[in-house]
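Only a single protein chain was left out; the remaining protein chains are all shown in position.
Let's turn to chain A:
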Amino acid sequence: MFEPFGRLWKQAPFRSTYDAVIVGGGLHGLATAYYLAKNHGVRRVAVLEKNHIGYGSAGRNTAIVRANQRTQENIPLYDEGLKMWPQLMDELDFNLMFFNCGNLNLAHSEAAMGALRLQVASAQYLGVRSELLDRKQCKELIPHLNISEDITYPVFGGMYHPPGGTVRHDALVWALAKGASALGVHIHQQTEVTGIAVHRGRVTAVETSRGTIHTLRVLNAAGPWSVLVSAMVDIRLPIHVLPIQAMVTEPLKPFLHHVISSGAYHCYANQSLKGEVVTGAHMDPWISYGTHVTAHYIKHQAEALTELLPCLRGVKFMRIWGGLADMTPDMAPIIDGNDPIEGYYMDCGWGYFGFKSAAVTGKYVAEYMATGRCPKILQPFRLKRYEENRLLGETASPPQYGPWN
């Protein structure tokens, strides 16, 4: 065990035919590839990544996992995902560093308590542990929390979700790549998809920067770039790509033992196993593929955090980075296939929830692609719901991203 690893994933020959091609070497793509090979015996699978695996949202998120969403369409999926971490660590023989620290969402008004109550009720009714705490209980949970009245948004209470926590995001990328590669999946980095060939309503091939691949099944798991991949087959996705930022402080000895978040302050924070306080939440209100950061946001975050957790005043920000979120109008993903193009599947529009859902979604999308039938748990996420004006209820209030969402 003290010897270094060999290659985690093999350098594979570039074949001209695969049983399935996955566009995007992020978590959803790698997980789907892994489960196609593992659960369904579909092993001639290629994962195409235009950059390096895990270089997009998979490597830029803040690694929080939880199952306290708002709707019954979402909760079971995330709940199953949450229960998979211990098993995956074992199965992939990789320490994913699942830190089951629990998540506390704060409420700063009567109305926000009502909104959290709805989430707690839904979770409890569906058998997921989640509870409402009053102000004092929040303080007991997080002794550094400021519950005084003289801050911008005084704390009213919170929603505590013990099963949640964090997982080391890069580890998941590598573990899935390792697992998939061991089962025969080919991972091709620096390979950009330039077109998808469709003949008589059926996918026949994928054009790439390294040549043509013949295949009858393609999964669009390209995250923010899924919109562009989809455009190759003339499917328009209601996805807006917005820049999202996060940052870390210098490492400190453990003092924050839960994930804490606040809608009113628009921020969340948790302490990584390495000791850094990881914090984020803000999305820029303009559409962009630039992963830039802004001066405004790092200042905002400092203002918010120093109110909520005054002990952080004497802590230093070390690094801020940007990523992209593929936002749908109802903050729920688009998972669909064979409609209207046979063999064309989509798993995208995950916004900023794509990390926590990756493994479990990959499992079901693999089933979808292997059988051609959409598993029940994924059925609420079909693309047609937008056309039918039936949004999912994951978010209650409109996100204020002007002109005009």
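By our rule, contacts are C-beta pairs under 8 Å (C-beta built on N, C-alpha and C of every residue); 3 or more make two chains touch, one makes a residue touch a chain; residues count from 1.
We take it that contacts and distances are computed from a predicted model.
Only one chain is not pictured, and the protein name UniProt records for it, out of "Sarcosine oxidase subunit alpha", "DNA-binding domain-containing protein", "sn-glycerol-3-phosphate transport system permease protein UgpA" or "Chemotaxis protein CheC", is "Sarcosine oxidase subunit alpha".
Touching the chain that is not shown, out of A:18, A:35, A:78 or A:99: A:99 (per the contact rule at the top). Although one chain is not drawn, the whole complex shows that of A:33, A:171, A:222 or A:283 it is A:171 that touches it. Of the listed positions A:136, A:299 or A:373, the one in contact with the omitted chain in the full complex is A:299.
Of the listed residues A:86, A:211, A:340 or A:372, the one in contact with the hidden chain in the full complex is A:86. Touching the omitted chain from chain A are residues 1-9, 11, 52, 54-55, 59, 71-72, 86, 89-90, 93-100, 108-111, 113-126, 130-132, 144, 152-153, 168, 170-171, 174-175, 249-255, 264, 273-275, 290, 292-295, 298-299, 301-303, 305-306, 310-321, 329-330, 388-393, 395-398, 400, 402-405.
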